[in-house]
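What follows is a single structure, and I will ask about it in a moment.
Note that one protein chain of the assembly has been removed; the remaining protein chains are unaltered in position.
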Amino acid sequence: MNTKVTIAGVEFKNPVTVASGTFGSGAEYGELIDLNRLGAVVTKGVANIPWPGNPTPRIAETCSGMLNAIGLQNPGVDVFIKRDIPFLKQFDTKIIVNVCGKTTADYVETVERLGDTDVDMLEINISCPNVKEGGIAFGQNPKSVEDITKAIKAKAKQPVIMKLSPNVTDITETARAAEAGGADALSLINTLTGMKIDIERQTFALANKTGGLSGPGIKPIAVRMVYQVANAVNLPIIGMGGIRTASDAIEFILAGATMVAVGTANFVNPYTTIEVIDGIEDYMERHHVDDIHSIIGIVK
Amino acid sequence: MNTKVTIAGVEFKNPVTVASGTFGSGAEYGELIDLNRLGAVVTKGVANIPWPGNPTPRIAETCSGMLNAIGLQNPGVDVFIKRDIPFLKQFDTKIIVNVCGKTTADYVETVERLGDTDVDMLEINISCPNVKEGGIAFGQNPKSVEDITKAIKAKAKQPVIMKLSPNVTDITETARAAEAGGADALSLINTLTGMKIDIERQTFALANKTGGLSGPGIKPIAVRMVYQVANAVNLPIIGMGGIRTASDAIEFILAGATMVAVGTANFVNPYTTIEVIDGIEDYMERHHVDDIHSIIGIVK
Amino acid sequence: MSIKKMTVTVNYQKKLAKDVYSMWLAVGSMADEAKPGQFISIYSNDSSRLLPRPISICEVDREFRSIRVVYRVVGAGTEEFSHLKAGQRVSVMGPLGNGYTLKQEGRALLVAGGIGIPPMLELAKNLDCEKDIVLGYKDSQTFLASELEDYGNVYIATEDGSVGTKGNVMDAIRQHGLTADKIYSCGPTPMLRAVKDFSVEKSIECEISLEEKMACGIGACLACVCKSKDVDAHTHVNNKRICKDGPVFNALEVEL
Partner (left out) sequence: MSIKKMTVTVNYQKKLAKDVYSMWLAVGSMADEAKPGQFISIYSNDSSRLLPRPISICEVDREFRSIRVVYRVVGAGTEEFSHLKAGQRVSVMGPLGNGYTLKQEGRALLVAGGIGIPPMLELAKNLDCEKDIVLGYKDSQTFLASELEDYGNVYIATEDGSVGTKGNVMDAIRQHGLTADKIYSCGPTPMLRAVKDFSVEKSIECEISLEEKMACGIGACLACVCKSKDVDAHTHVNNKRICKDGPVFNALEVEL
């Protein structure tokens, strides 16, 4: 049975990875699961310089979901290169580095710094709803998606995945813009902007007022967007948004995702990725699927 | 303690109503609850002529939510005027009629037909994701929102509520467009477009492929949008999206909604509206709030 | 008839066959008016699962004000119900729908397949006439057959031939040359289609019970429609609501 997939020349032993920001750089979850099992590790977003992130509370629970406004706290790309890449290189898994920035120059600087390192792919976060500058502002306008994709592609030594925001009227427009800009792949969805109010204290549950909604509750939106994008562009898709079980992951694959990422579910059950990997194989066996490629995007 | 609210000159005994399409015209739920308790009944969408709606399956359950693609099945405005308005007039509650259409002319025709009837307000659904023509197509473009609002306002004898779609990049744009078109109030949110795939049968869970996501899982998105719109326009807002308890309703009120509507939760617990009405009073008592107006939109 | 939603207590739960469970619920006044062919909506105790699971009334015990349901575990909701133990609580709404029209004279033919069998028990108990009861199963994992024998002549068909006629209920009907003045049926759509054709061919009055995904369960949301032959009085289109206008329909009223 083949579960290997290849995106932009990078071969993944299976189509299961983690969603950026929910897994750190793997060290913590590595105490609970065998990182060698994963198709890839996608790291927490990293910028050209350290970011302190937002004040707390940074998260709030919602029905079948959660809001986060971490604000892309990160140690900066220097520390990342020195500490996190060597850590991840110990494992037989691919490394995808999620990159964030406030300006195009920030992104490009980080991408260039990563150029000579041993990372396999870059995932560009132009869809974070929790920072004032950069992030989502880039990701909601097709023109700026195309521009930033181009600027990054001009300097990137590794294949580039553009991570799209679901907070748009028509996600196929930003997807096409990323394709036009030369993206090698797309990942979707990032979180949906949400808000929770603490009615007893009559204030926002998050210090940042709004946060990004993730988790099983948003899965139907994510599956719809993956389906739309898969039928609109010719790029491989990493699908995510609420994946908690192998069945969820298979929904994304049938809708058109070549890979899937587990995010919020890691918090609920740290073994989710492993269960998803095993569950996809069970499903393939049960449905007599020899090669995972024969089910990618077959629901039309 | 005052829980009365007034929107465009129409006084509601309390700020609690139902979300269109989840309550029929009240007859069925009237067997379970006392319709006299409600601030208003918002009816299922009605068009100028009968619509057959979509094929089945029309609904699917999701985590803390559901997808629906009823497709605005309705008996047409003639039957509605003859049967449903007289039924609702028996009760001491306001009548808000939800209007749908495929073209501006359809909407205007229905609105005109309702002009001489005993209904208190009109809610214009320009945000249904489940019909091919009309619906959401109108609601995603600020220019067309303004145009259709104007066209309807030119003919409407009752105050007009425009119902906004959450499937947009920036809901304050469509809200401002509705305001510019002369809307008397806004209601939000309608459902988010979603998809569910039946992985065993390898096909869509809904015959319509996509459907509208509603229920508690989407509440954070709805609260955020109500907050944004309340701070962007000068129109009263009917807030909805995942309200299941009085606490949920109060979140919307604190965010800026003058009224709230219970939708999907009617299916889970037919007594929800009554529990929400009572719960809002309890909250006001506990927080020494004499007039509900003093908490509308106070979280800033 | 009045519909109620309430939290009730499980009296007793038992496994009848692979994945098939029987559960008695102490439903109070809901039992007073429940009729064969009606159903109840059972709600999950897990708040991530919002929608009711419609389950047919299998038996009514008016003395102990209880209702029995027999159901198959097919997904998360029924899986959850199967773990309920005596004394535990669950929310239900009912009685819902119209039920079968009982014709007490002549000969009745009850035809049911799989998880369409449960409503036949209360129906058979309430039909005071000659009854032939044809039950279709996939294999030897039969259930309710012996209980139904108390109320009529039971004929079994199994797909794998392990019990009774090899084949489906129509094969059993033909094999035993059964006929009737009225047919009552419940089961998967292909079976209902065959039963309807048979009833039309033989000009026998026939009532069938339909299934569709439901949200409100009481006729308000228009989720659960089926195609009706005529323009329906409520909806004014060719759609009938299974939860409110059905689930039992005269076979001629609806398109399958």
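By letter and in written order, the chains are A, B and C; residue numbering begins at 1 in each of them.
Quick note on the criterion: a contact is a pair of C-beta atoms (placed from the backbone, for glycine too) under 8 Å apart; a residue touches a chain by one contact, two chains touch by 3 or more.
Only a predicted model underlies this, so the values are computations on that prediction, with no experimental measurement involved.
In the full complex, the chain left out of view touches A, B, C. Screening A:Val16, A:Ile70 or A:Met121 for touch with the missing chain picks out A:Ile70. Annotation: of A:Ile59, A:Ala156 or A:Ile280, A:Ile59 touches the absent chain (contact as defined above). From the options A:Tyr29, A:Tyr107 or A:Tyr227, the residue with contact to the unseen chain in the full assembly is A:Tyr29. For chain C, the residues touching the absent chain in the complete assembly are 46-49.
Take chain A: the residues that touch the chain left off the picture are 21-24, 28-29, 31-32, 44, 50-53, 56-61, 63-66, 68, 70, 73, 75-76, 79, 215-216, 264, 266-271. Residues of chain B that touch the chain left out of the display are 63-64, 216.
In this text, only the chains that are shown with their structure count from here on.
The distance from the centre of chain B to the centre of chain C, each centre being the mean of the chain's C-alpha atoms, comes to 35 Å. Chain centres here are Cα averages; for chain A and chain B they lie 34 Å apart. In terms of their C-alpha centroids, the spacing between chain A and chain C amounts to 46 Å.
For chain B, residues that reach two or more other chains under the stated contact definition are 63-65, 215-216. Touching of two or more other chains is recorded for residues 47-48 of chain C.
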